[in-house]
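The block that comes next holds chain A.
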Amino acid sequence: MPAQYYPMLMIIALAGLIAASMLTLATLMGPYRPSKQKGEPFECGSPSRGSLHQRFSVKFYIVAILFILFDIEIVFIYPWAIQFMSLGMLAFVEMMIFIAVLVAGLAYVWKKGALEWEE
Partner candidate 1 sequence: MPGMFSELAKLDNWSQWSIAPMAIVFAGAVATTLIAGFVKDSTRRSFIGQISIFCLAIAAAVNYVQWTGGWQDPGRLVWAGSMTLDYLTMLMNFVFIGCAILAILISLNTISELGIEYGEFYPLILFATGGMMCMVQATDLLMIFIGLEVMSIPLYIMCGMRRSQDRSAESSLKYFILGALAAGFLLYGVALTYGATGVTSLHGIQRWTMENGGLAANPLLTAGLALILAGFAFKIALAPFHMWTPDVYEGAPTFVTAFMSAAVKAAGFVTLFRILVTGFFQNGYTASLVGWGEIIAILAVLTMTIGNFSALVTKNVKRMLAWSSVAHAGYAAVGLAAAPAAGADGVGGVLFYVIGYALTSFVSFGVVAAFEKQNGGLSQVEDYRGLGYSQPFYAFAMTVAMFALAGIPPTVGFLGKWYVFKAAVEANITWLAVIGVLNSLVSVYYYLRVVVAMYLESPEEQAEQEPIKSSALWLAVLISTVLTIGVGLFPKKPLGAVEKSVSPMFVKK
Partner candidate 2 sequence: MNMTWFEQNLASIVAFVPLLGAICALLIPAEEKGVSRWSAFFFSMLAFVMSLWMFAAYRDYSSSMAFEVRKEWIPAFGVSYHVGVDGISLLLVMLTTFLTPIVVLSTFRAVDEKVNLYMFCMLFLEACMLGSLIALDVFLFYVFWELMLIPMFILIGVFGGDNRIYATIKFFLFTFAGSLLMLVAILYAYLHSTDPLTGGHSTSIYHLVNLNISPNAQMLCFLAFSLAFAIKVPMFPFHTWLPDAHVQAPTGGSVILAGVLLKLGVYGFMRFAIPMFPAAAMKFMPVIAALSVVGVIYGALVAMVQNDIKKLVAYSSVSHLGFVMLGLAAMTVTGVTGALYQSINHGVSTGALFLIVGIIYERAHTREIAHFGGLAKLLPFFAAVFLVVTLSSIALPVTNGFIGEFMILIGTFASGTLKHAKIMTALASTGVVLGAVYMLWMYQRVMLGPVTNEENRGLEDMNLREMLYMAPVIAMIFIMGLFPEPFLRKVEPSVNKFVNQVTSRAKEVEEANARWNEEHGVKTAKAPEDGNH
(Lines give C-alpha, C1' and ligand atoms only; values in the text may rest on other atoms or scores of the structure.)
Protein backbone atom coordinates (compact mmCIF):
# COMPACT_ATOMS: atom_id res chain seq x y z
CA MET A 1 0.00 0.00 0.00
CA PRO A 2 2.66 2.61 0.81
CA ALA A 3 4.04 2.15 -2.71
CA GLN A 4 1.34 4.36 -4.16
CA TYR A 5 2.47 7.21 -1.94
CA TYR A 6 6.06 7.21 -3.23
CA PRO A 7 5.41 9.88 -5.91
CA MET A 8 3.91 12.06 -3.18
CA LEU A 9 6.98 11.58 -1.05
CA MET A 10 9.21 12.45 -3.97
CA ILE A 11 7.32 15.66 -4.65
CA ILE A 12 7.62 16.70 -1.02
CA ALA A 13 11.32 15.93 -1.05
CA LEU A 14 11.81 17.77 -4.31
CA ALA A 15 9.92 20.82 -3.03
CA GLY A 16 12.06 20.91 0.08
CA LEU A 17 15.19 20.48 -1.92
CA ILE A 18 14.39 23.30 -4.33
CA ALA A 19 13.40 25.69 -1.57
CA ALA A 20 16.47 24.87 0.45
CA SER A 21 18.82 25.16 -2.48
CA MET A 22 17.40 28.53 -3.53
CA LEU A 23 17.78 29.95 -0.06
CA THR A 24 21.27 28.58 0.32
CA LEU A 25 22.37 29.78 -3.10
CA ALA A 26 20.95 33.26 -2.51
CA THR A 27 22.72 33.55 0.84
CA LEU A 28 25.98 32.27 -0.48
CA MET A 29 26.16 33.99 -3.84
CA GLY A 30 24.11 37.20 -3.43
CA PRO A 31 25.83 40.52 -2.58
CA TYR A 32 25.35 41.71 1.02
CA ARG A 33 25.57 45.50 1.52
CA PRO A 34 23.37 46.66 4.39
CA SER A 35 22.60 50.36 5.07
CA LYS A 36 20.29 52.31 7.39
CA GLN A 37 17.71 52.99 4.71
CA LYS A 38 17.56 49.38 3.79
CA GLY A 39 16.83 48.48 7.41
CA GLU A 40 13.64 50.53 7.46
CA PRO A 41 10.29 48.73 7.19
CA PHE A 42 9.48 50.54 3.95
CA GLU A 43 12.05 51.72 1.49
CA CYS A 44 9.96 54.55 0.09
CA GLY A 45 12.10 57.45 1.23
CA SER A 46 10.08 58.96 4.05
CA PRO A 47 10.91 57.76 7.57
CA SER A 48 8.21 55.59 9.17
CA ARG A 49 6.54 56.80 12.34
CA GLY A 50 4.13 55.55 14.99
CA SER A 51 3.80 52.09 16.53
CA LEU A 52 3.85 48.96 14.49
CA HIS A 53 1.04 47.46 16.56
CA GLN A 54 -1.94 49.50 15.58
CA ARG A 55 -5.53 48.80 16.49
CA PHE A 56 -7.91 48.37 13.61
CA SER A 57 -11.59 49.02 13.90
CA VAL A 58 -13.48 45.83 14.65
CA LYS A 59 -15.63 46.64 11.64
CA PHE A 60 -12.86 45.42 9.37
CA TYR A 61 -13.15 41.98 10.89
CA ILE A 62 -16.86 41.90 10.52
CA VAL A 63 -16.64 42.88 6.90
CA ALA A 64 -13.93 40.29 6.32
CA ILE A 65 -15.95 37.55 8.02
CA LEU A 66 -19.09 38.42 6.12
CA PHE A 67 -17.15 38.52 2.89
CA ILE A 68 -15.75 35.05 3.44
CA LEU A 69 -19.11 33.74 4.55
CA PHE A 70 -21.00 34.88 1.49
CA ASP A 71 -18.11 34.35 -0.88
CA ILE A 72 -17.66 30.72 0.06
CA GLU A 73 -21.22 29.96 -0.97
CA ILE A 74 -20.11 30.37 -4.56
CA VAL A 75 -18.22 27.13 -4.13
CA PHE A 76 -21.51 25.36 -3.71
CA ILE A 77 -23.50 27.27 -6.25
CA TYR A 78 -20.96 27.05 -9.06
CA PRO A 79 -20.85 23.27 -9.58
CA TRP A 80 -24.61 23.13 -9.27
CA ALA A 81 -24.97 25.73 -12.02
CA ILE A 82 -22.70 23.75 -14.34
CA GLN A 83 -24.56 20.51 -13.77
CA PHE A 84 -27.95 22.21 -13.65
CA MET A 85 -29.64 20.27 -16.44
CA SER A 86 -28.59 16.82 -15.32
CA LEU A 87 -29.39 17.42 -11.65
CA GLY A 88 -32.98 18.33 -12.24
CA MET A 89 -35.79 19.52 -10.04
CA LEU A 90 -34.65 18.15 -6.70
CA ALA A 91 -31.33 19.90 -6.79
CA PHE A 92 -33.04 23.09 -7.90
CA VAL A 93 -35.34 23.03 -4.89
CA GLU A 94 -32.44 22.29 -2.63
CA MET A 95 -30.43 25.16 -4.00
CA MET A 96 -33.38 27.48 -3.56
CA ILE A 97 -33.60 26.45 0.08
CA PHE A 98 -29.91 27.04 0.43
CA ILE A 99 -30.17 30.50 -1.10
CA ALA A 100 -33.21 31.29 1.05
CA VAL A 101 -31.17 30.51 4.13
CA LEU A 102 -28.43 32.79 2.84
CA VAL A 103 -30.93 35.55 2.22
CA ALA A 104 -32.30 35.14 5.73
CA GLY A 105 -28.78 35.47 7.04
CA LEU A 106 -28.19 38.55 4.92
CA ALA A 107 -31.42 40.10 6.17
CA TYR A 108 -30.41 39.44 9.76
CA VAL A 109 -26.97 40.89 9.26
CA TRP A 110 -28.42 43.91 7.53
CA LYS A 111 -31.01 44.53 10.21
CA LYS A 112 -28.42 44.16 12.96
CA GLY A 113 -26.42 46.91 11.31
CA ALA A 114 -23.34 44.88 10.56
CA LEU A 115 -23.25 46.30 7.04
CA GLU A 116 -23.30 49.94 8.22
CA TRP A 117 -19.91 51.52 8.45
CA GLU A 118 -21.07 54.67 10.24
CA GLU A 119 -23.09 54.39 13.42
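Regarding candidate selection, all candidates are chains of the complex that A comes from, given by their letters.
Convention: contacts are C-beta pairs under 8 Å (C-beta built on N, C-alpha and C of every residue); 3 or more make two chains touch, one makes a residue touch a chain; residues count from 1.
In this text, all values refer to a predicted model and were calculated from it rather than measured experimentally.
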Selected partner (touches chain A in the complex), from 1 or 2: 1
Chain A residues touching candidate 1 - in the complex, by the definition given at the top: 1, 79, 83, 86-88, 90-91, 101, 104-105, 107-108, 111-112
